[in-house]
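Excluded from the complex is one protein chain; the other protein chains are retained at their positions.
And now, subunit A:
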Amino acid sequence: MATEQFTGAEIVIKALKDQGVDTVFGYPGGAVLPIYDAIFKQNDIKHVLVRQEGGAVHAAEGYARSTGKVGVVLVTSGPGATNAVTGLTDALLDSIPLICLTGQVPTHLIGNDAFQEADTTGITRPCTKHNYLVRDIETLSRTMHEAFYVAQNGRPGPVVIDLPKDVQQGKIDTYLAPEDVKHRSYRPQVNGEVDHINEAVELIANAKRPVFYVGGGVINSGSSASAVLTELVRLTGAPCTTTLMGLGAYPGTDKQFLGMLGMHGTYEANLAMYNCDVMINVGARFDDRITGVIDEFSPDSKKIHIDIDASSINKNVMVDLPIVGDAGRVVEEILRIWKEKKHSLDTKSLKAWWLRIDEWRAKDCLGYVQDGPIIKPQHAIKRLYELTKDRKPYITTEVGQHQMWAAQYFHFDEPKKWMTSGGLGTMGYGLPAAVGAQLAHREDLVIDISGEASFMMNMQELGTIAQYKLPVKIFIVNNQWMGMVRQWQQLLHGNRHSESYSDALPDFVKLAESFGLKGMRCEKAEDLDQMLQEMIDSPEPVIFDCQVAKEENCYPMIPSGAAHYEMLLGPEDSAAKPISEEGMVLV
(Lines give C-alpha, C1' and ligand atoms only; values in the text may rest on other atoms or scores of the structure.)
Protein backbone atom coordinates (compact mmCIF):
# COMPACT_ATOMS: atom_id res chain seq x y z
CA MET A 1 0.00 0.00 0.00
CA ALA A 2 1.38 3.37 -0.94
CA THR A 3 1.89 5.80 1.93
CA GLU A 4 -0.61 8.61 2.17
CA GLN A 5 0.48 11.81 0.47
CA PHE A 6 -0.57 15.27 1.56
CA THR A 7 -0.28 18.53 -0.29
CA GLY A 8 1.00 21.50 1.66
CA ALA A 9 -2.51 22.99 1.57
CA GLU A 10 -3.93 19.79 3.05
CA ILE A 11 -1.33 19.87 5.79
CA VAL A 12 -2.39 23.42 6.64
CA ILE A 13 -6.02 22.33 6.99
CA LYS A 14 -5.12 19.18 8.92
CA ALA A 15 -2.96 21.18 11.32
CA LEU A 16 -5.78 23.70 11.87
CA LYS A 17 -8.18 20.85 12.67
CA ASP A 18 -5.71 19.24 15.02
CA GLN A 19 -5.35 22.57 16.79
CA GLY A 20 -9.10 22.64 17.36
CA VAL A 21 -9.85 25.42 14.90
CA ASP A 22 -13.46 25.55 13.72
CA THR A 23 -13.59 28.97 12.05
CA VAL A 24 -11.23 30.83 9.72
CA PHE A 25 -11.72 34.43 8.61
CA GLY A 26 -10.33 35.19 5.21
CA TYR A 27 -10.36 36.48 1.68
CA PRO A 28 -9.08 34.48 -1.31
CA GLY A 29 -6.53 35.46 -3.93
CA GLY A 30 -4.07 33.95 -6.38
CA ALA A 31 -1.38 32.96 -3.90
CA VAL A 32 -3.74 31.06 -1.56
CA LEU A 33 -5.90 29.26 -4.09
CA PRO A 34 -4.53 25.81 -3.15
CA ILE A 35 -5.61 26.35 0.47
CA TYR A 36 -9.03 27.57 -0.65
CA ASP A 37 -9.30 24.43 -2.75
CA ALA A 38 -8.48 22.30 0.29
CA ILE A 39 -11.12 24.23 2.29
CA PHE A 40 -13.68 23.49 -0.43
CA LYS A 41 -13.05 19.75 -0.07
CA GLN A 42 -13.81 19.50 3.64
CA ASN A 43 -16.52 20.40 6.12
CA ASP A 44 -14.81 20.59 9.51
CA ILE A 45 -13.53 24.13 9.25
CA LYS A 46 -15.90 26.93 8.43
CA HIS A 47 -14.48 29.73 6.33
CA VAL A 48 -16.01 33.16 6.83
CA LEU A 49 -15.61 35.45 3.86
CA VAL A 50 -15.01 39.03 4.93
CA ARG A 51 -15.08 42.03 2.62
CA GLN A 52 -11.55 43.30 3.23
CA GLU A 53 -8.60 41.58 4.89
CA GLY A 54 -8.44 44.16 7.68
CA GLY A 55 -11.92 43.03 8.63
CA ALA A 56 -10.74 39.41 8.77
CA VAL A 57 -8.10 40.19 11.37
CA HIS A 58 -10.43 42.21 13.61
CA ALA A 59 -13.10 39.49 13.26
CA ALA A 60 -10.53 36.92 14.36
CA GLU A 61 -9.66 39.20 17.29
CA GLY A 62 -13.32 39.36 18.30
CA TYR A 63 -13.57 35.60 17.99
CA ALA A 64 -10.41 35.09 20.06
CA ARG A 65 -11.24 37.66 22.70
CA SER A 66 -14.77 36.31 23.24
CA THR A 67 -13.77 32.63 23.36
CA GLY A 68 -10.22 32.56 24.75
CA LYS A 69 -9.21 30.51 21.70
CA VAL A 70 -6.78 31.41 18.93
CA GLY A 71 -8.28 33.45 16.08
CA VAL A 72 -7.30 32.34 12.58
CA VAL A 73 -6.97 34.48 9.46
CA LEU A 74 -6.29 33.45 5.87
CA VAL A 75 -5.30 36.07 3.29
CA THR A 76 -3.47 36.20 0.03
CA SER A 77 -0.02 37.64 -0.72
CA GLY A 78 0.83 41.30 -1.34
CA PRO A 79 -2.19 43.52 -0.67
CA GLY A 80 -3.90 40.72 1.27
CA ALA A 81 -1.02 40.68 3.69
CA THR A 82 -0.51 44.44 3.86
CA ASN A 83 -4.22 44.99 4.55
CA ALA A 84 -3.82 42.68 7.54
CA VAL A 85 -1.05 44.78 9.09
CA THR A 86 -3.28 47.13 11.12
CA GLY A 87 -5.13 44.22 12.69
CA LEU A 88 -1.90 42.40 13.47
CA THR A 89 -0.52 45.48 15.19
CA ASP A 90 -3.78 45.84 17.09
CA ALA A 91 -3.55 42.21 18.25
CA LEU A 92 0.08 42.68 19.25
CA LEU A 93 -0.64 45.70 21.43
CA ASP A 94 -3.69 44.09 23.05
CA SER A 95 -2.06 40.63 23.38
CA ILE A 96 -4.63 38.71 21.33
CA PRO A 97 -3.61 35.23 20.14
CA LEU A 98 -3.94 35.03 16.35
CA ILE A 99 -2.58 32.93 13.52
CA CYS A 100 -2.49 34.77 10.23
CA LEU A 101 -1.78 32.59 7.20
CA THR A 102 -0.61 34.64 4.26
CA GLY A 103 -0.12 33.37 0.73
CA GLN A 104 3.19 34.14 -0.91
CA VAL A 105 4.50 33.94 -4.47
CA PRO A 106 6.34 30.67 -5.24
CA THR A 107 9.78 30.39 -3.62
CA HIS A 108 11.64 30.74 -6.93
CA LEU A 109 9.95 34.11 -7.52
CA ILE A 110 10.56 35.56 -4.04
CA GLY A 111 12.62 38.72 -4.35
CA ASN A 112 11.67 39.25 -7.99
CA ASP A 113 8.97 41.86 -7.44
CA ALA A 114 6.52 39.30 -8.77
CA PHE A 115 2.81 40.07 -9.11
CA GLN A 116 1.27 40.56 -5.66
CA GLU A 117 4.59 39.98 -3.98
CA ALA A 118 5.38 41.78 -0.74
CA ASP A 119 8.07 41.04 1.83
CA THR A 120 5.44 39.86 4.27
CA THR A 121 7.77 38.57 6.96
CA GLY A 122 9.80 41.79 6.68
CA ILE A 123 6.72 44.01 6.89
CA THR A 124 5.12 42.07 9.75
CA ARG A 125 8.24 41.47 11.85
CA PRO A 126 7.67 44.47 14.14
CA CYS A 127 3.89 43.95 14.33
CA THR A 128 3.77 40.26 15.24
CA LYS A 129 4.93 38.28 18.22
CA HIS A 130 6.71 36.04 15.74
CA ASN A 131 6.54 35.17 12.07
CA TYR A 132 7.63 32.41 9.72
CA LEU A 133 8.31 32.05 6.02
CA VAL A 134 7.88 28.37 5.16
CA ARG A 135 10.35 27.67 2.36
CA ASP A 136 10.23 23.90 2.59
CA ILE A 137 7.19 21.64 2.88
CA GLU A 138 9.21 19.42 5.24
CA THR A 139 8.96 22.08 7.94
CA LEU A 140 5.30 22.97 7.35
CA SER A 141 3.46 20.87 9.95
CA ARG A 142 6.07 21.66 12.59
CA THR A 143 5.81 25.37 11.86
CA MET A 144 2.01 25.32 12.04
CA HIS A 145 1.97 23.73 15.50
CA GLU A 146 4.86 25.82 16.76
CA ALA A 147 3.01 28.96 15.67
CA PHE A 148 -0.07 27.98 17.70
CA TYR A 149 2.13 27.33 20.71
CA VAL A 150 3.84 30.70 20.39
CA ALA A 151 0.58 32.60 19.82
CA GLN A 152 -1.01 31.23 23.01
CA ASN A 153 1.83 30.84 25.47
CA GLY A 154 3.51 33.58 27.45
CA ARG A 155 2.05 36.95 26.56
CA PRO A 156 -0.31 36.03 23.71
CA GLY A 157 0.03 37.68 20.33
CA PRO A 158 -0.33 37.40 16.58
CA VAL A 159 1.86 35.02 14.56
CA VAL A 160 2.16 35.18 10.77
CA ILE A 161 2.92 32.12 8.65
CA ASP A 162 3.87 33.09 5.11
CA LEU A 163 3.17 30.23 2.70
CA PRO A 164 4.65 30.29 -0.80
CA LYS A 165 2.31 28.82 -3.39
CA ASP A 166 4.70 26.01 -4.38
CA VAL A 167 4.86 24.90 -0.74
CA GLN A 168 1.05 24.75 -0.67
CA GLN A 169 1.06 22.64 -3.83
CA GLY A 170 4.02 20.41 -2.98
CA LYS A 171 3.48 16.86 -1.72
CA ILE A 172 4.83 15.04 1.28
CA ASP A 173 4.03 11.80 3.07
CA THR A 174 4.84 12.86 6.61
CA TYR A 175 2.80 14.93 9.01
CA LEU A 176 3.74 15.82 12.55
CA ALA A 177 0.87 15.94 15.03
CA PRO A 178 0.71 18.71 17.67
CA GLU A 179 2.01 16.39 20.38
CA ASP A 180 5.09 15.60 18.25
CA VAL A 181 6.17 19.22 18.14
CA LYS A 182 7.96 20.95 20.97
CA HIS A 183 9.42 24.43 20.59
CA ARG A 184 13.16 24.22 21.07
CA SER A 185 13.62 27.26 23.25
CA TYR A 186 10.46 29.28 23.98
CA ARG A 187 9.40 28.55 27.58
CA PRO A 188 7.72 31.55 29.17
CA GLN A 189 7.84 31.77 32.93
CA VAL A 190 4.34 31.10 34.29
CA ASN A 191 4.93 30.51 37.99
CA GLY A 192 6.10 33.50 40.00
CA GLU A 193 9.10 33.23 42.27
CA VAL A 194 8.07 31.86 45.64
CA ASP A 195 10.05 34.43 47.66
CA HIS A 196 8.50 37.31 45.76
CA ILE A 197 5.00 35.89 46.19
CA ASN A 198 5.54 35.55 49.93
CA GLU A 199 6.86 39.09 50.05
CA ALA A 200 3.80 40.30 48.14
CA VAL A 201 1.47 38.61 50.63
CA GLU A 202 3.24 40.33 53.54
CA LEU A 203 3.13 43.69 51.79
CA ILE A 204 -0.60 43.39 51.13
CA ALA A 205 -1.28 42.15 54.67
CA ASN A 206 0.39 45.24 56.13
CA ALA A 207 -1.25 47.72 53.80
CA LYS A 208 -3.39 50.52 55.16
CA ARG A 209 -4.59 51.89 51.84
CA PRO A 210 -4.30 49.09 49.27
CA VAL A 211 -5.71 49.09 45.76
CA PHE A 212 -5.87 46.35 43.13
CA TYR A 213 -5.06 47.63 39.66
CA VAL A 214 -6.14 44.94 37.20
CA GLY A 215 -5.45 44.65 33.48
CA GLY A 216 -6.10 42.52 30.42
CA GLY A 217 -3.52 39.98 31.56
CA VAL A 218 -6.11 38.55 33.94
CA ILE A 219 -8.57 38.07 31.08
CA ASN A 220 -5.90 36.46 28.90
CA SER A 221 -5.02 34.14 31.73
CA GLY A 222 -8.51 32.60 31.54
CA SER A 223 -11.78 32.65 33.46
CA SER A 224 -10.26 30.95 36.49
CA ALA A 225 -7.86 33.88 36.85
CA SER A 226 -10.82 36.26 37.18
CA ALA A 227 -12.38 33.93 39.72
CA VAL A 228 -9.31 33.74 41.98
CA LEU A 229 -8.66 37.45 41.65
CA THR A 230 -12.26 38.21 42.62
CA GLU A 231 -11.97 35.90 45.61
CA LEU A 232 -8.74 37.54 46.75
CA VAL A 233 -10.09 41.08 46.38
CA ARG A 234 -13.26 40.19 48.30
CA LEU A 235 -11.33 38.39 50.99
CA THR A 236 -9.10 41.40 51.60
CA GLY A 237 -11.93 43.91 51.32
CA ALA A 238 -9.68 46.22 49.31
CA PRO A 239 -10.85 48.43 46.44
CA CYS A 240 -10.28 47.30 42.87
CA THR A 241 -10.00 49.21 39.62
CA THR A 242 -9.36 47.91 36.11
CA THR A 243 -7.87 49.21 32.92
CA LEU A 244 -9.84 49.48 29.70
CA MET A 245 -8.58 46.02 28.71
CA GLY A 246 -9.29 44.62 32.14
CA LEU A 247 -13.02 45.42 32.27
CA GLY A 248 -14.85 42.25 33.29
CA ALA A 249 -11.85 40.71 35.02
CA TYR A 250 -13.50 41.83 38.28
CA PRO A 251 -17.31 42.15 38.52
CA GLY A 252 -18.24 45.62 37.32
CA THR A 253 -21.28 45.90 39.60
CA ASP A 254 -19.44 44.87 42.76
CA LYS A 255 -19.30 47.38 45.59
CA GLN A 256 -15.51 47.05 45.84
CA PHE A 257 -15.14 48.01 42.19
CA LEU A 258 -14.14 51.63 41.63
CA GLY A 259 -14.70 51.65 37.88
CA MET A 260 -12.06 52.03 35.23
CA LEU A 261 -9.00 54.14 35.95
CA GLY A 262 -6.91 56.37 33.71
CA MET A 263 -7.45 59.28 31.38
CA HIS A 264 -11.24 58.83 31.31
CA GLY A 265 -11.45 56.68 34.38
CA THR A 266 -13.43 57.54 37.48
CA TYR A 267 -12.39 60.15 40.00
CA GLU A 268 -12.43 57.58 42.81
CA ALA A 269 -10.28 55.07 40.89
CA ASN A 270 -7.64 57.64 40.01
CA LEU A 271 -7.52 59.18 43.47
CA ALA A 272 -7.29 55.75 45.03
CA MET A 273 -4.29 55.08 42.80
CA TYR A 274 -2.73 58.42 43.75
CA ASN A 275 -3.27 58.00 47.47
CA CYS A 276 -2.76 54.28 48.02
CA ASP A 277 0.11 52.89 50.08
CA VAL A 278 0.23 49.48 48.38
CA MET A 279 -0.65 48.99 44.73
CA ILE A 280 -1.20 45.49 43.41
CA ASN A 281 -0.89 45.57 39.64
CA VAL A 282 -2.19 42.31 38.22
CA GLY A 283 -1.61 41.95 34.48
CA ALA A 284 -1.57 45.62 33.55
CA ARG A 285 1.32 47.53 32.04
CA PHE A 286 1.35 51.10 33.41
CA ASP A 287 0.28 52.42 30.02
CA ASP A 288 0.48 56.19 29.52
CA ARG A 289 -3.36 56.40 29.40
CA ILE A 290 -3.31 55.05 32.95
CA THR A 291 -0.46 56.82 34.67
CA GLY A 292 -0.87 60.43 33.63
CA VAL A 293 2.39 62.28 34.20
CA ILE A 294 4.86 59.65 35.44
CA ASP A 295 6.65 61.85 37.99
CA GLU A 296 3.45 62.24 39.96
CA PHE A 297 2.09 58.74 39.54
CA SER A 298 1.11 57.28 42.91
CA PRO A 299 4.13 58.77 44.65
CA ASP A 300 3.79 57.20 48.10
CA SER A 301 2.93 53.61 47.28
CA LYS A 302 4.81 50.35 47.31
CA LYS A 303 4.09 48.75 43.97
CA ILE A 304 3.68 45.06 43.24
CA HIS A 305 3.64 44.22 39.55
CA ILE A 306 2.51 40.80 38.32
CA ASP A 307 3.14 40.36 34.60
CA ILE A 308 3.96 37.44 32.32
CA ASP A 309 6.11 39.72 30.19
CA ALA A 310 9.35 40.68 31.93
CA SER A 311 9.75 43.62 29.56
CA SER A 312 6.63 45.25 31.04
CA ILE A 313 8.35 45.47 34.41
CA ASN A 314 10.03 48.81 35.12
CA LYS A 315 9.33 50.00 31.58
CA ASN A 316 7.29 53.08 32.48
CA VAL A 317 7.06 52.97 36.25
CA MET A 318 9.72 51.63 38.61
CA VAL A 319 8.15 49.06 40.93
CA ASP A 320 9.18 47.71 44.30
CA LEU A 321 8.21 44.10 43.84
CA PRO A 322 8.08 42.59 40.36
CA ILE A 323 6.65 39.09 39.91
CA VAL A 324 7.09 37.59 36.46
CA GLY A 325 4.47 34.94 35.86
CA ASP A 326 0.95 34.15 34.72
CA ALA A 327 -1.55 36.44 36.45
CA GLY A 328 -3.92 33.60 37.35
CA ARG A 329 -1.25 31.31 38.73
CA VAL A 330 0.41 34.03 40.79
CA VAL A 331 -2.87 35.31 42.24
CA GLU A 332 -3.93 31.77 43.05
CA GLU A 333 -0.70 31.32 44.99
CA ILE A 334 -1.14 34.64 46.81
CA LEU A 335 -4.69 33.62 47.69
CA ARG A 336 -3.53 30.23 48.97
CA ILE A 337 -0.88 31.74 51.24
CA TRP A 338 -3.24 34.50 52.38
CA LYS A 339 -5.76 31.89 53.51
CA GLU A 340 -3.12 29.60 54.99
CA LYS A 341 -1.72 32.41 57.13
CA LYS A 342 -5.23 33.65 57.96
CA HIS A 343 -4.27 37.19 57.05
CA SER A 344 -6.65 40.09 57.11
CA LEU A 345 -6.24 43.79 56.57
CA ASP A 346 -6.26 46.14 59.53
CA THR A 347 -9.97 46.86 59.96
CA LYS A 348 -9.58 50.40 61.22
CA SER A 349 -7.26 51.52 58.42
CA LEU A 350 -9.38 49.84 55.81
CA LYS A 351 -12.49 51.53 57.12
CA ALA A 352 -10.79 54.93 57.04
CA TRP A 353 -9.59 54.23 53.49
CA TRP A 354 -13.11 53.37 52.33
CA LEU A 355 -14.45 56.54 53.98
CA ARG A 356 -12.07 58.58 51.86
CA ILE A 357 -13.00 56.61 48.74
CA ASP A 358 -16.68 57.14 49.48
CA GLU A 359 -16.05 60.88 49.62
CA TRP A 360 -14.50 60.73 46.15
CA ARG A 361 -17.37 58.57 44.97
CA ALA A 362 -19.79 61.17 46.28
CA LYS A 363 -18.51 63.55 43.58
CA ASP A 364 -20.51 61.34 41.20
CA CYS A 365 -17.99 61.94 38.45
CA LEU A 366 -20.07 60.13 35.85
CA GLY A 367 -23.18 62.11 36.66
CA TYR A 368 -24.95 63.83 33.78
CA VAL A 369 -28.31 65.47 33.30
CA GLN A 370 -30.66 64.15 30.68
CA ASP A 371 -33.28 66.81 30.13
CA GLY A 372 -35.13 67.85 27.04
CA PRO A 373 -35.56 65.92 23.84
CA ILE A 374 -31.90 65.74 22.80
CA ILE A 375 -30.32 62.43 23.76
CA LYS A 376 -27.16 62.67 25.81
CA PRO A 377 -24.66 60.06 24.57
CA GLN A 378 -24.01 58.94 28.16
CA HIS A 379 -27.72 58.38 28.61
CA ALA A 380 -27.96 56.38 25.39
CA ILE A 381 -25.26 53.99 26.55
CA LYS A 382 -26.56 53.78 30.09
CA ARG A 383 -30.02 52.84 28.85
CA LEU A 384 -28.53 50.36 26.40
CA TYR A 385 -26.75 48.76 29.35
CA GLU A 386 -29.78 48.67 31.57
CA LEU A 387 -32.03 47.20 28.92
CA THR A 388 -29.56 44.50 27.85
CA LYS A 389 -27.73 43.54 31.03
CA ASP A 390 -29.90 40.51 31.74
CA ARG A 391 -28.86 39.03 28.43
CA LYS A 392 -25.15 39.41 29.28
CA PRO A 393 -24.29 40.75 25.85
CA TYR A 394 -20.95 40.74 24.09
CA ILE A 395 -19.93 44.33 23.50
CA THR A 396 -17.42 45.57 20.97
CA THR A 397 -16.54 49.19 20.36
CA GLU A 398 -14.80 51.39 17.91
CA VAL A 399 -12.44 54.11 19.12
CA GLY A 400 -13.23 57.54 20.50
CA GLN A 401 -15.73 59.16 22.83
CA HIS A 402 -18.34 56.42 22.45
CA GLN A 403 -15.68 53.88 23.45
CA MET A 404 -14.93 55.72 26.67
CA TRP A 405 -18.61 56.21 27.45
CA ALA A 406 -19.18 52.51 26.85
CA ALA A 407 -16.31 51.72 29.23
CA GLN A 408 -17.82 54.07 31.82
CA TYR A 409 -21.52 53.27 31.63
CA PHE A 410 -21.57 49.63 30.60
CA HIS A 411 -20.67 47.21 33.38
CA PHE A 412 -19.23 43.77 32.89
CA ASP A 413 -19.58 41.13 35.56
CA GLU A 414 -17.59 38.51 33.72
CA PRO A 415 -14.55 38.37 31.44
CA LYS A 416 -14.55 37.97 27.64
CA LYS A 417 -17.70 40.06 27.17
CA TRP A 418 -15.89 43.27 26.30
CA MET A 419 -13.81 43.76 23.18
CA THR A 420 -12.22 47.05 22.35
CA SER A 421 -9.07 48.28 20.69
CA GLY A 422 -7.10 49.52 23.66
CA GLY A 423 -3.41 49.77 22.85
CA LEU A 424 -3.51 50.70 19.19
CA GLY A 425 -6.82 52.57 19.26
CA THR A 426 -7.98 51.29 15.88
CA MET A 427 -11.09 53.00 14.54
CA GLY A 428 -13.07 50.42 12.59
CA TYR A 429 -12.26 47.60 14.99
CA GLY A 430 -15.69 47.10 16.51
CA LEU A 431 -17.84 46.12 13.53
CA PRO A 432 -15.65 43.24 12.31
CA ALA A 433 -14.86 42.26 15.92
CA ALA A 434 -18.63 41.93 16.47
CA VAL A 435 -18.77 39.66 13.41
CA GLY A 436 -16.16 37.42 15.05
CA ALA A 437 -17.89 37.43 18.43
CA GLN A 438 -21.30 36.67 16.91
CA LEU A 439 -19.91 33.77 14.88
CA ALA A 440 -18.52 32.28 18.07
CA HIS A 441 -21.76 32.90 20.00
CA ARG A 442 -24.62 32.54 17.53
CA GLU A 443 -27.36 32.66 20.16
CA ASP A 444 -26.06 35.58 22.19
CA LEU A 445 -26.64 39.28 21.92
CA VAL A 446 -23.66 41.01 20.31
CA ILE A 447 -23.58 44.79 20.10
CA ASP A 448 -21.04 47.02 18.41
CA ILE A 449 -21.14 50.35 20.22
CA SER A 450 -19.92 52.61 17.47
CA GLY A 451 -19.43 56.18 16.44
CA GLU A 452 -20.52 57.35 13.03
CA ALA A 453 -16.94 58.11 11.94
CA SER A 454 -15.46 54.80 13.13
CA PHE A 455 -18.36 52.90 11.58
CA MET A 456 -17.44 54.27 8.17
CA MET A 457 -13.94 52.82 8.44
CA ASN A 458 -14.95 49.18 8.06
CA MET A 459 -18.59 49.35 7.03
CA GLN A 460 -17.90 47.05 4.09
CA GLU A 461 -18.29 44.24 6.66
CA LEU A 462 -22.04 44.85 6.57
CA GLY A 463 -21.82 42.50 3.59
CA THR A 464 -20.38 39.78 5.84
CA ILE A 465 -23.12 40.36 8.40
CA ALA A 466 -25.76 40.05 5.70
CA GLN A 467 -24.23 36.97 4.07
CA TYR A 468 -23.97 34.98 7.30
CA LYS A 469 -27.20 36.37 8.77
CA LEU A 470 -25.41 37.52 11.88
CA PRO A 471 -27.85 39.33 14.17
CA VAL A 472 -25.23 41.89 15.22
CA LYS A 473 -26.61 45.14 16.60
CA ILE A 474 -24.65 48.18 15.46
CA PHE A 475 -25.41 50.99 17.84
CA ILE A 476 -24.08 54.20 16.34
CA VAL A 477 -23.67 57.03 18.80
CA ASN A 478 -24.00 59.63 16.09
CA ASN A 479 -22.85 63.12 17.03
CA GLN A 480 -21.66 63.99 13.53
CA TRP A 481 -18.17 64.65 14.79
CA MET A 482 -15.02 62.69 15.26
CA GLY A 483 -15.92 63.40 18.82
CA MET A 484 -12.65 62.77 20.62
CA VAL A 485 -10.71 64.74 18.01
CA ARG A 486 -13.20 67.58 18.35
CA GLN A 487 -12.91 67.43 22.15
CA TRP A 488 -9.12 67.70 22.01
CA GLN A 489 -9.32 70.51 19.48
CA GLN A 490 -11.66 72.31 21.85
CA LEU A 491 -9.46 71.76 24.89
CA LEU A 492 -6.03 72.12 23.29
CA HIS A 493 -6.35 73.96 20.00
CA GLY A 494 -8.56 76.94 20.67
CA ASN A 495 -11.76 75.31 19.41
CA ARG A 496 -10.40 75.17 15.86
CA HIS A 497 -12.22 72.10 14.57
CA SER A 498 -9.84 71.22 11.82
CA GLU A 499 -11.26 68.43 9.60
CA SER A 500 -13.10 66.70 12.42
CA TYR A 501 -16.67 67.13 11.16
CA SER A 502 -18.39 64.00 9.82
CA ASP A 503 -19.69 65.49 6.62
CA ALA A 504 -21.67 63.71 3.89
CA LEU A 505 -22.81 60.88 6.12
CA PRO A 506 -25.03 58.25 4.55
CA ASP A 507 -28.62 57.72 5.61
CA PHE A 508 -27.86 54.85 7.97
CA VAL A 509 -31.38 53.44 7.78
CA LYS A 510 -31.27 53.25 3.99
CA LEU A 511 -27.74 51.90 4.18
CA ALA A 512 -28.95 49.08 6.40
CA GLU A 513 -31.86 48.38 4.11
CA SER A 514 -29.61 48.27 1.07
CA PHE A 515 -27.81 45.31 2.68
CA GLY A 516 -31.11 43.72 3.71
CA LEU A 517 -30.59 44.66 7.37
CA LYS A 518 -32.95 46.50 9.67
CA GLY A 519 -32.30 50.21 10.03
CA MET A 520 -33.56 52.41 12.87
CA ARG A 521 -33.09 56.04 13.74
CA CYS A 522 -33.74 57.59 17.11
CA GLU A 523 -33.74 61.35 17.49
CA LYS A 524 -35.70 61.97 20.67
CA ALA A 525 -34.96 60.98 24.22
CA GLU A 526 -38.57 59.99 24.80
CA ASP A 527 -38.36 57.36 22.03
CA LEU A 528 -35.06 55.88 23.16
CA ASP A 529 -36.17 53.07 25.48
CA GLN A 530 -38.88 51.75 23.26
CA MET A 531 -36.66 51.79 20.17
CA LEU A 532 -33.78 50.20 22.05
CA GLN A 533 -36.11 47.41 23.13
CA GLU A 534 -37.23 46.94 19.55
CA MET A 535 -33.60 46.63 18.47
CA ILE A 536 -32.79 44.16 21.24
CA ASP A 537 -35.82 42.03 20.46
CA SER A 538 -35.15 41.95 16.74
CA PRO A 539 -33.77 38.65 15.45
CA GLU A 540 -32.19 40.55 12.57
CA PRO A 541 -28.99 42.51 12.25
CA VAL A 542 -29.77 46.15 13.06
CA ILE A 543 -28.06 49.45 12.41
CA PHE A 544 -29.32 51.84 15.07
CA ASP A 545 -28.57 55.47 14.27
CA CYS A 546 -28.77 57.12 17.67
CA GLN A 547 -28.57 60.86 17.12
CA VAL A 548 -27.10 62.43 20.22
CA ALA A 549 -26.04 65.81 21.57
CA LYS A 550 -23.37 66.93 19.16
CA GLU A 551 -20.82 68.66 21.35
CA GLU A 552 -20.86 66.66 24.53
CA ASN A 553 -17.38 66.06 25.96
CA CYS A 554 -16.14 62.93 27.63
CA TYR A 555 -15.47 63.50 31.34
CA PRO A 556 -13.89 62.95 33.75
CA MET A 557 -10.56 63.50 32.06
CA ILE A 558 -6.94 63.63 33.09
CA PRO A 559 -5.54 66.07 30.55
CA SER A 560 -2.26 65.00 28.95
CA GLY A 561 0.71 66.05 31.03
CA ALA A 562 -1.34 66.13 34.25
CA ALA A 563 -1.44 63.92 37.32
CA HIS A 564 -4.28 61.81 38.72
CA TYR A 565 -5.34 64.47 41.21
CA GLU A 566 -5.64 67.05 38.43
CA MET A 567 -8.70 65.42 36.86
CA LEU A 568 -11.18 67.58 35.05
CA LEU A 569 -14.67 66.65 36.17
CA GLY A 570 -16.63 68.72 33.68
CA PRO A 571 -16.66 71.77 31.42
CA GLU A 572 -16.30 74.19 34.38
CA ASP A 573 -13.04 72.49 35.37
CA SER A 574 -11.73 72.61 31.80
CA ALA A 575 -12.07 76.37 31.71
CA ALA A 576 -10.41 76.77 35.09
CA LYS A 577 -7.40 74.51 34.42
CA PRO A 578 -5.87 75.13 31.00
CA ILE A 579 -3.63 72.35 29.67
CA SER A 580 0.12 72.91 29.99
CA GLU A 581 2.39 73.30 26.98
CA GLU A 582 4.25 70.14 27.97
CA GLY A 583 0.94 68.34 27.95
CA MET A 584 0.10 69.51 24.44
CA VAL A 585 2.97 67.59 22.85
CA LEU A 586 1.74 64.34 24.35
CA VAL A 587 -0.91 62.32 22.58
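Brief remarks on what is shown
Just so we're on the same page, a residue touches a chain if its C-beta (ideal position, glycine included) is under 8 Å from a C-beta of that chain, and two chains touch if they have at least 3 such contacts; residues count from 1.
Rule of thumb we're sticking to: contacts and distances are computed from a predicted model.
Per the UniProt record, the absent chain's protein name among "ATP-binding cassette domain-containing protein", "propane 2-monooxygenase", "Acetolactate synthase small subunit" or "Sugar ABC transporter permease" is "Acetolactate synthase small subunit".
Considering the whole complex, the residue from A:47, A:69 or A:130 that touches the absent chain is A:130.
The chain that is not drawn here is touched, among residues A:184, A:255, A:348 or A:496, by A:184.
Set against the missing chain, the residues A:69, A:315 or A:497 yield one that touches it, A:315.
The chain not shown here touches subunit A at positions 121-122, 125-126, 129-131, 133, 150, 154-155, 184-186, 297-299, 303, 309-311, 313-315, 317-318.
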